[in-house]
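Just one protein chain is left out here, and the rest sit where they should.
Chain IDs A and B follow the sequence of writing; residue 1 opens each chain.
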Amino acid sequence: MSTEQSRSYLTVRDLVVHFPTSDGVVKATDGLSYEVSRGKTLGIVGESGSGKSVSSSAILGLHRGTNAQVSGEILLDGVDLLTISDEEMRRKRGKDVAMIFQDPLSAMHPYYSVGNQIAEAYRVHNNVSRRAARARAIEMLDRVGIPQPSRRVDDYPHQFSGGMRQRAMIAMSLINDPGLLIADEPTTALDVTVQAQILDLLQDLQREFNSAIIIITHDLGVVAEMADDVLVMYGGRAVEYGPTAEILVRPEMPYTWGLLSSVPDVTGDVDAKLIPIPGNPPSLLHPPSGCAFHPRCTHRDKVPGNLCFTEMPELLPVADGRNHTKRCHLANPDEVYAVEVLPAIAPDLAEEQR
Amino acid sequence: MFAYIVRRAVIGVALLIVMSLVTFILFFSGAFDPARNACGKVCSPAQIEQTSKALGYDKPILTQWGSFLAGIVVGRDYPLDKKVREENPDLVTHCAAPCLGYSMVNTDTVNNVLKSAIPISVSIALVAFVFWIIGGLLFGIIAAMTKGSFLDRGIVGLSLIFYAFPTFVVGSLLLRFVAIKWQIFALPVYVPLTQSPGLWFTNLILPAVTLALFYMAAYARMSRAFIIEASTEDYVRTAKAKGVKKVPLMFKHTLRAALTPLVTMAGLDLAILLGGAIITEDVFGFHGLGLLAVTSNSRQDLPTIVGIVLLLSTFVIIANIVVDILYAYIDPRVRLD
Partner (left out) sequence: MTTNRRRVAVVGAIAALSVGALAACGGAGGSGGSSSSAAKGTLYYLTQTSAKPEHLDPQRVYIGRDITNLSRLVYRQLVTFPDSADKTAGVTPVPDLATNTGTSSNGAKTWQFTLKDGVKWQDGKAITCDDLKYGASRVFAQSVIPGGPNYLVAYLNIPTNKDGSSIYAGPYDKSAANQAGQAAFDKAVTCNGNTITYDFKKPWPDFPLAIAALHMMDPYRQDKDQGDKSNYSVFSDGPYELQGTWNQNTGGTFVRNPNYDAATDSTTVRKALPNKIVFQVTSDAETIADRLIADTGNDKNAVTDRSVPSSRFSQLNSDSVKSRLTSVSSPYIDYLQMNMKRLSNPLVRQALYEATSPQAWIDAGGGSKAYLPAHSIVNPVVHGYQPNPAFNAPLSGDAAKAKQLLQQAGVKTPYPINFMYEKTTTADKQAAALKSSWEQAGFKVTLTGIDADNYYSTIQKPSNNGDLYWAGWGADWPSAITVTPPLFDGRINLTKTSSQNDYGQYNSPAFNKLVDEAQNASTLDAQTTALQKADAQLGKDYAYVPLENQVFNLLHGSNVTNYLQTPSSNGYPDLGGINVK
């Protein structure tokens, strides 16, 4: 966790997002807490339906006007976004908090030119002429690496390649120099070769604009490259949270192990196994009893009694006081990981550690 | 795009030629004898034959059709008998190209008959169109923006009622109560736009409302559904995330997308109505193309029937092309591919 800077730019405390439906309440996010500072990146990892996108939509206030029940605190630069008016929230959207979406083709309006859409983001928050906004849009397109930006500014989204569209999205989101940028699976829809370029671009821009970034992904590779901190989510809750180096090297929650096991490592050795997590993500409508992960956990028998079945573990600091919390009943996760998991997924690493 | 329009137009013309032939064949395969009808109440077979000859119905269908097509290109003169025309110049009616024929029943060229009916149908259709588009979209937007509220449910419920109500009932009720009983409006009579724009409009209100209510109901429900669907699009979420205000969000982002399917429907609905709103015209006694079609059919007036069929087909063909062009205008993905 970044403690270098005096205080975090975004602090989320005990965030709850529930959707009442005719079948019952869907608990999309429950008791979520994290923080991000300017210039730092938080990676939020989890399967689809784990609540990672919902919680970031809540930061933007996109649930306002729907029947979603949102509670807790979202402090952005000290202001609780859940208590301000709709209009105040609208003024912050795109200005203080901006978002990049997964599929830039569907996220951009097909009927308006790229430049128009970028300029609109600027004009919403700045009282400038159309012409000035357009010049600013061209400048931003140039900044995100679109060639011949003054010509391409009038192109429509369908005339851009996937990578260019995502660059344009980034230009749109950064045009107002937001303090917080939420990138929701920013590279998922892109070619592998383009993915790296986009991530590089984000890092460059982060340095330039000193933004806080939340990057939502299911790809631990992205996290490893980008994030300072990692939050692993499962069933609408945080299950493991800590600095990236710590979480990736010494994960203590079987779900995180599962995520690590399912990442193919092209540089790793050929003995490494891909071990998918068995079963399906939990229902948010009727979550499992006890630990939400227990139906899929291969290590639940190592916990005495029926604890995994009956009691939800708290999100607690790990045993030796490292800057790292986890939600698991296992008494000796380090040992289990080193003995059972690591040799299977990364034999060479296991060898090294031994 | 231009080449595309030309291609469509050529196909359209070919279609019209085929349709005219089909109409000819269908007409003559009917059970009745148009000459018997034109002849009078008591006619000897010889007199019927004479009438048939005078109307040109004695010739083979293909010959009649051929003369008809030739008339479209070069025009025709009536009566058909050249000798009679030469000897009695006073009797001659010249029907300039594109001549659609001469209607014995209306004792005028089909062109003139259509010319007097078109402005009436077009007026009703256009005023109704404006009413229903404004009303339909307005109620659709309100319902979509207040989705699930009482207002929304009220609009949806009312539109169901109006959608289900037969036009002739609505028209008769409006006529009977609004015009005759309460005298809020004078009895509608068609006044040409060129004569008095004010009277033109006030006289069109009742017929246009009659016609518009049905479509307004349909369009309110459709636009509501399209808007709700469009508002779940990713790009609308993007716009919202940019901080775009509620009203521009609706009109610039959501509606623009929702409009696309509506434009197609509205274009074709309007084209069909330009060809006459049969029931509305009948109820209000407006002699537009719809009423003309009905009377021509019951009076077995082949030339007028053919003229109407071709005119209506032309409307629909043009509307299709216009809708395509509009589509391209609305959607750059179509335009720029």
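As a working rule, a contact is a pair of C-beta atoms (placed from the backbone, for glycine too) under 8 Å apart; a residue touches a chain by one contact, two chains touch by 3 or more.
Everything numeric in this text was worked out from a predicted model, so none of it was measured.
Looking at the complete complex, one finds that the omitted chain is in touch with B.
Of the candidate positions B:Ser67, B:Thr146 or B:Ser172, contact with the unshown chain belongs to B:Ser172. For the options B:Leu91, B:Val130, B:Leu160 or B:Leu336, the residue in contact with the chain missing from this view is B:Leu91. The omitted chain makes contact with subunit B at the following residues, 30-33, 36-47, 49-51, 53-54, 78-79, 81, 83-84, 87-88, 90-91, 93, 104-107, 116, 172, 175-176, 180-181, 183, 187, 189-190, 282-285, 287, 291, 295, 297-298, 300.
To be clear about the criterion, only the chains that are shown with their structure count from here on.
Rounded to whole angstrom units, the spacing between the C-alpha centres of subunit A and subunit B is 56. By the touch criterion given at the top, residues 60, 62, 90-95, 98-99, 101, 103, 106-111, 113, 117, 120-121, 124-125, 156, 158-159, 169, 172 of subunit A touch subunit B in their complex. Subunit B contributes residues 233-235, 237-245, 253, 256-257, 330-333, 336 to its touches with subunit A in the complex.
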